[in-house]
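Heads up, one of the protein chains got dropped from this complex, but the rest are sitting where they should.
The chains carry the letters A and B, assigned in the order they are written, with residues numbered from 1 in each.
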Amino acid sequence: MDIFVQQILNGLVLGSIYALIALGYTMVYGIMGLINFAHGEVVMFGAMVTITVISAMTNAGIHLPGGAMVLIALMVAIPACMLLGFTIERVAYRPLRNAPKLAPLITAIGLSIVLQQVAILIWGRNYIPFPPILNHDTIDIFGATITQLQVLIVILCLVLMAGLLLVVEKTKLGRAMRATSQNPGVAGLMGVNVNTIVSATFVMGSGLGAVAGVMVATNYDQAHYYMGFMIGLKAFTAAVLGGIGNLGGAVAGGILLGIIESLGAGYIGDLTGGFLGSNYQDIFAFAVLIVVLIFRPSGLLGEKIADRA
Amino acid sequence: MTSNKKLGTFLASAIVLAVLPFVVSGTLGNAWVRTIDFALLYVMLALGLNIVVGFAGLLDLGFIAFYAVGAYTFALLGSPHFGIHLPFYITIPLGAGFAALFGILLGTPVLKLKGDYLAIVTLGFGEIVRIFMNNLNAPINITNGPQGINLVDPIQFAGFSLGKVTQIGSFTLNPVHLYYYMFLALTVLVVIMVSRLQHSRIGRAWVAMREDYIAASAMGLNIRNIKLLAFALGALSGGVAGGLFAAFQGFISPESFSLLESIMILAMVVLGGMGHIPGVILGAVVLTIAPEILRDVIGPLQMHTFGRMIVDPENARMLLFGLAMVVMMLTRPEGMWPSKRRQAEFDDAKKG
Partner (left out) sequence: MAEVLLKIEGIHKRFGGLHALNNVALHINKGEIYGLIGPNGAGKTTLFNVLTGLYTPDEGQFTFDGIDLFRAPPHIVVSGGIARTFQNIRLFHEMTALENVMVGRHIRSKANALGAVLRTKSVRQEEAAIEAKAWELLRYVGIEDVAYERARNLSYGHQRRLEIARALATEPKLLALDEPAAGMNPSETEGLKALMEKIRNDGVTVLLIEHDVKLMMGLCDRIAVLDYGKKIAEGVPEVVRKDPKVIEAYLGAAHS
C-alpha cells in the first residue's frame, strides 16, 4: 500500500511536469498543426539558464533564500526561453507555413540538433548539478514521503495550467487563438493577425517550458544538454494521449502518463514475475499510448473527426 | 533520351561504380571506402523508408526498428553469443522476413491512425524495440543488453570470406572493398525493386491512397492491405540492410538503433526528394558523406586558421549538420532532387 501511494505521488509530480510541457506542444499543434520538435530544447535551455544565473549570483556573493534565488533566475530564464521560442518560429517555421508538413518537421529536428550543440558549446557535455540552495525537507502522506519542493512543483503546475486555461478561455487573445486554431483563413479575414497569434502561442508555450525545465532540474537535481529530448518525447506522447490540440487533454494526458509510468516502474517486477524490471519504465509511456490510440484514434479527449465524403 | 545515350550513361556509371573503391582507397584511404559502404547501407534504408513515407505517405519515425530486427537476427544466429553460425544466405532472408513481420505487426494496430498520431506511435514502437534490446539480457540473456553482440560472423560463402583480405592476382582486396561490391549489388537490387513497385499497380495504389484515401477506397482499393504492404516492404529493405550492417561491422549494440538514426533516415528521404528514387539515393549519400567530410575538415581548418582548437570538432560538425538541415529545408523544401511531379506541386503551392 505504501508503495502504491508513493508511486502515485511520484507520478503526480512527474505528470504535472509532463503536463506543463505537453501544453507547449499541444498549443502549437492546435494553432499550426505542427510538432514543434525543438520544444524539448527550450525546456532544457530553461533549466540551464536558471542554473547559470543562480551560480552567477552565488559567485557574486549574493545569498538569498533558495526560493528567491530560483525566482530571480526564472525572471531571466522565462524571457530568454520566450525569446528562443519566438525566434524558432520566425526562423524555422514561419517561412514554411504553406509547405507540406514534413518540411517544418525536418527543420524542427535540425533546429533541435543545433540547440543541443549550442548548449554543449555553452555548458559542456557533462551533467550540471543544481546548486544546493533548495530545501529538501519531506512531508509524510499516508505512509509515503514527498518533498516540500515536489508539493510546490505540483501546485505551481496547477496554477500555471489554470492561468493558461483562463487566458485561452476568457481573454481577447485567447479567443483569437481559438479562432485561429479552428480556421486560420477565416480568423485572418475576421481581423485576427494570425502571425501575432502564432508568435504569442510560441512565446506562451516556451515560457511554460522554461518553468518546466527548472522543475525537472530541481526534481532530479541536475541538468544536461540532452535532457530535453526524452522529457520532450514523453510530454509529446502525453499531448497525443490526451488528444493533441486540446489543452485539457494535454493536462490529463500528462498527469495520467506520469502516474502510469511511475506505477508501472513500481509494479512491473511483480506483474511479470520478475521477468521485466523497472528499467522497462520507458516502455509504459509508449505502450499505453499505442493501446489508447488503437481504441481512440484521436486521443482521450480529442475530437472524433468523421470522414466526410 | 535515346537508347544509345541511355546505354552510354549506364555503362559510364557502371564503370565509375566499379572502380570507385580503388580510386578512393588509393587517394583518400580505406576509411573513406568504409564510409561509402555505409552510404550504400543508408541508401537501402532510405529507399525502404521511402516506400512508407514517400510512396504511401505514412509518416514513420520508428523505421530503425526494422534495421535492428535484421541486424539482431543476423547477429544472434551468426556469432559466438549462442554459438550458432548459420550462413548469411539463411540469416539475411530470415532477418528480412522477421523485419517484414514486425512491419505488419506495427502496421496492424495503427491502420486507423493518421499523420502525426501515426508518427508518434511508430516512434514509440521504435523506442520499445530499442528498450527491449537494451534490457533483454536478464533473466535470460538474449540480446546481451547494452554491451551488444561481438564477433558477428562476416559474410562468408564456400570458404571465401568478405571479412578477410583477399588476393586476386595482383589485386589486394580489403574487406571494405569486398563488402562494397556486395552492398552495391544489393543496392542495385533494391533500386530495381522499388522502382518497379513504383511503376506498378501497387505503386499507383500507394500514391492514390496518399493523395485521397477516401477516393481511393471508393475506387475499390483495400486500404488496409495497401498500407500493410507498404509497411512490410519498407521493413523488408530495412531488415536486409540490418543484416548486412551486422556482418560488416562485426559488432552491434542498441546504441546503433536510436531514434536519432530513424530521424536521420527520414531526413535523407525528405532532404533528397521524397518519393523520387534518385533524390532519395542522393539524400542518403550526401547525409552519410557530408558529416565525415566535416569531421576531416573542421579540426585541421581550425588548427590552420587559429593555431588551436576553438570548437570541439565533433560539436562543430553536428552544429553545422543541424544548420544545414534547417537551411536546406528553408531554401528547398521539395528536397535536393525532387521528381518533376513533386516540383510542380511545390510550384503550385508557391503560387498559392
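Following the convention adopted for this analysis, a contact is a pair of C-beta atoms (placed from the backbone, for glycine too) under 8 Å apart; a residue touches a chain by one contact, two chains touch by 3 or more.
Everything quoted here is computed from the prediction, not taken from an experiment.
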Absent-chain contact - pick from B:205, B:274, B:287 or B:326: B:205
Given B:138, B:219 or B:260, the one touching the chain that is not displayed: B:219
Chain not shown, touching residues in subunit B: 192-193, 196-197, 200-205, 207-208, 211-212, 214-223, 229, 233, 341-342, 344-345, 348
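The rule we apply is simple: only the chains that are shown with their structure count from here on.
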Centroid distance [mean C-alpha coordinates] between subunit B and subunit A, Å: 32
Subunit B-touching residues of subunit A, taken from the complex the two chains share: 29, 33, 35, 91-92, 95-96, 98-107, 109-114, 116-118, 120-121, 233, 236-237, 240, 244, 274-277, 279-280, 282-283, 285-287, 289-290, 293-294, 297-299, 307, 309
Subunit B - residues contacting subunit A, complex: 53, 59, 109-110, 112-117, 119-121, 123-125, 127-128, 131-132, 134-135, 138-139, 214, 218, 259, 263, 266-267, 270-271, 274, 311-312, 315-316, 318-319, 321-326, 329-330, 333, 346, 349-350, 352
